[in-house]
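With one protein chain held back, the other chains of the complex are shown just where they sit.
Every chain is named by a letter (A and B) in the order it is written, and numbering of its residues begins at 1.
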Amino acid sequence: MKIGLFIPCYVNAIFPQVGVASYQLLKKLGLDVDYPIDQTCCGQPMANAGFEDEAKKLAMRFESQFEKYDYIVGPSASCVSFVKENYPRVLKKEKHLCESIGKIYDICEFIHDVVKPNSLNASFPHKVSIHNSCHGVRELFLSTPSEMNIPYNNKLRNLLNLVNDIEIFEPKHIDECCGFGGMFAVEEQAVSTAMGRDKVKDHMSTGAEYITGADGSCMMHMKGVIDREKWPIKTIHVVEILNSEG
Amino acid sequence: MSTAHSKAAEKFLKNSQQAEWHNETLWMVRAKRDKLSKQVPEWEELRNNAEALKLYSSSHWVELLTEFEKNAIANGAVVHWAKDAQEYREIVYQLLSERNVKNFVKSKSMLSEECELDDYLIERGIDTVETDLGECILQLMKLPPSHIVLPAIHIKREQVGELFEEKLNTEKGNFDPTYLTHQARKYLRQIFLNADASMTGGNFAVASTGEVVVCTNEGNADMGTAATDFHIAAFGLDKIVPDRESLGVFTRLLARSATGQPITSYTAHYSKPKKNGEFHIIIVDNGRSEILGNEEHRKVLNCIRCGACMNTCPVYRRSGGYSYSYFIPGPIGINLGMAHAPNKHAGNLSACSLCLSCSMVCPAKVDLGEQIYKWRQKLDELGESNTTKKILSKGMKLVMDNPALFNAALWAAPMVNKMPRFMVYNKLNAWGEGRDLPQFASESFNSMWKRNKVQLNDNKKDNE
Partner (left out) sequence: MIIKKTMSSKEYILNKIRENTKEVFDKPNLEAIPVTVYKDPVEKFKQILSDVGGELYEQPEGENLNLEAVIKKFFPEAKTIASTLDEISFANLNPNEVEEPKDLDGIDVAILKTELGVAENAAVWFAQDVKHRILYFIPEALVILLKKSDIVHSMHHAYAQLEKEERPCYGVFVSGPSKTADIEQALVMGAHGARRVLVVLQ
């Protein structure tokens, strides 16, 4: 199976190490992975602000860039779920049948559901608190939404359990939004910051040294709060933990 | 880049102690809802069926409402139809003035809020008393409700105590909720027993029996209708359900979702007038038939007005009901406001991080968050889109559509990391008010890939 690596815009610009870890991890798992060059953005920031049509050209480009791959895998639950939820509709207006949605996965989802490794040669001797990001939970079902009455399952926890020496926690408000929301962070600055502060405090109350999740955008927002308040907790993407040296 | 909601929310958050209390208290109600929903193994099936029942009902309004009317009339009730708020008010006023009603008691009805009934009647000399404790407090304070189920959630006991000292002659300085509630009981009991007529809303209107079902915890609707001989029950088209079997689904979902109780203390079924009394029913449209025709947004008609979406909404909890321009706040309020009057209420659309928690708690599976996203796409054509956001989006599109530009931007971005703080954090930087900016990586992924720095380990492995 040929895997095309999907690198979201903010990963490209702010967290390239997450892209590197994604690539290396997939290679470690023995997979044939390639990066279609010069990716830019899936269009989510424009669409969430109300300009979905601005993403048309990006969607078409995305489709052609990933056409020849069996799987599209990316380290961002929110970008992957954006493509799945919205590309078919956006592309329908261009009279194009969206092919990507049948084969696109968030990287944690992919490793958990498709690769299913029994072990990882990884070690992360730290306390981590899992950040269950909204799109990951409620669109990709990376973990059971706390609102629903279905049995608890957390794919991120399942994967982190394969890592040696790690201690895993979850915050009290297990999947309450951190307040990023794209343009929301700027347009409703006061509420967004209040949500971010509450969320970081909740993570800190577990005693964890790291907040870890599948969405770098959430990490970025929480890190903004942490840096401003100079709070003693760090952020790291799940993929970086899974890729750590055993 | 601010909206009506964002400005009001910022004000609300300035009182950080009150804001924190509001947030935590409403979360507790969400937590109570969770506890009870998880005790019902078939909870998700109930939700699926509630959704299906509402979709069925709203696509059969003509049949079901005419069936309801026929059965209600056979029960001895009088049925009126109101096209809009004005007609509704006129019907109520006419019924009351014909019978010389001076003292009128009401139980909580969001429909009556929507149609602004109370002031209309009071201006015309009919003393109209809200008997739900929360609504009663707000009526005395001359304030609107800030939540559809917990209307006075934003009011502290000290405020109630001082209000009651003034209006009810209660003990000075006694702010105990139990004491205050029992004083209100005494006060309202006299009002009930001296009332000439009563009015309720309707949680559900049952087509097969012509019944109106009213759910309360306080028993105020019940006291009011039991103490008087003239009862008016008004409900919106969307309250119609086919039969009693469907009530089984709805009565199991409503209180669990709203307050975390297995059922409200009272679930009254009104069908016939009292022996020497009258029972009048008003069926109200006021825009609902239009909404039915709006394919992307008609699911708001599924709403059973439980308020669970408000309790879970992280934005509502941190901004309060008064930050919204529509009389119903929170996720359902944003959507109902847009469905009824999009240009008037577009300022609420920012009040959402698209977390979708609302869609997950909704007992009738209204796709609340998804609809807010769809409304945002229409802002431009409504003439309501924010210029700054539009420019930012167009700017982003320009960069993203053009890989060379994008790569150039990524190459230049790290310079922001080194800029002096005063240049970065100022009034132009809304992000930066409460947070630090992220640090741009010194080298982007695109660049690293091209310079073989990502595939580094590959080469090492290949050479081993």
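By our rule, a residue touches a chain if its C-beta (ideal position, glycine included) is under 8 Å from a C-beta of that chain, and two chains touch if they have at least 3 such contacts.
Keep in mind it's a predicted model, so treat the numbers as computed, not measured.
Considering the intact complex, the chain excluded from display touches B. Within the whole complex, the absent chain has one touching residue among B:N23, B:N49 or B:S350, and that is B:N49. Summary of contacts with the chain left out: across B:H60, B:K390 or B:K450, the touching residue is B:H60.
Which of B:K14, B:R124, B:H269 or B:R421 touches the hidden chain is settled by the complete complex: it is B:H269. Of the options B:T25, B:N103, B:T388 or B:N402, the residue whose C-beta touches the omitted chain is B:T25. Although one chain is not displayed, its contacts with chain B can still be listed: residues 25, 28-29, 40-42, 45-46, 48-49, 52-53, 55-56, 59-62, 65-66, 69, 75, 80-83, 87, 131-134, 137, 150-153, 155-157, 160, 177-178, 180-182, 184-185, 188-189, 192-193, 209, 211, 217-220, 222-223, 226-227, 237, 242, 244-249, 251-252, 259, 261-274, 283, 285, 289-290, 292-293, 295.
Just so we're on the same page, only the chains that are shown with their structure count from here on.
Across the interface of their complex, chain A is touched by residues 1-3, 5-6, 9-10, 13, 19, 23, 27, 34, 37-38, 40-41, 43-44, 312, 314-315, 318-319, 349-357, 359-361, 373, 376-380, 385-386, 389-390, 392-394, 396-397, 399-403, 406-407, 409-410, 413, 430-431, 433-441, 443-446, 448-450, 453-455, 457-458, 461 of chain B. Residue ranges on chain A touching chain B, taken from their complex, read 7, 9-17, 19-20, 23-24, 27, 35, 37-41, 43, 45-55, 57-58, 61, 134-135, 138-139, 145-150, 173, 175-177, 179-198, 220-221, 223-225, 227-228.
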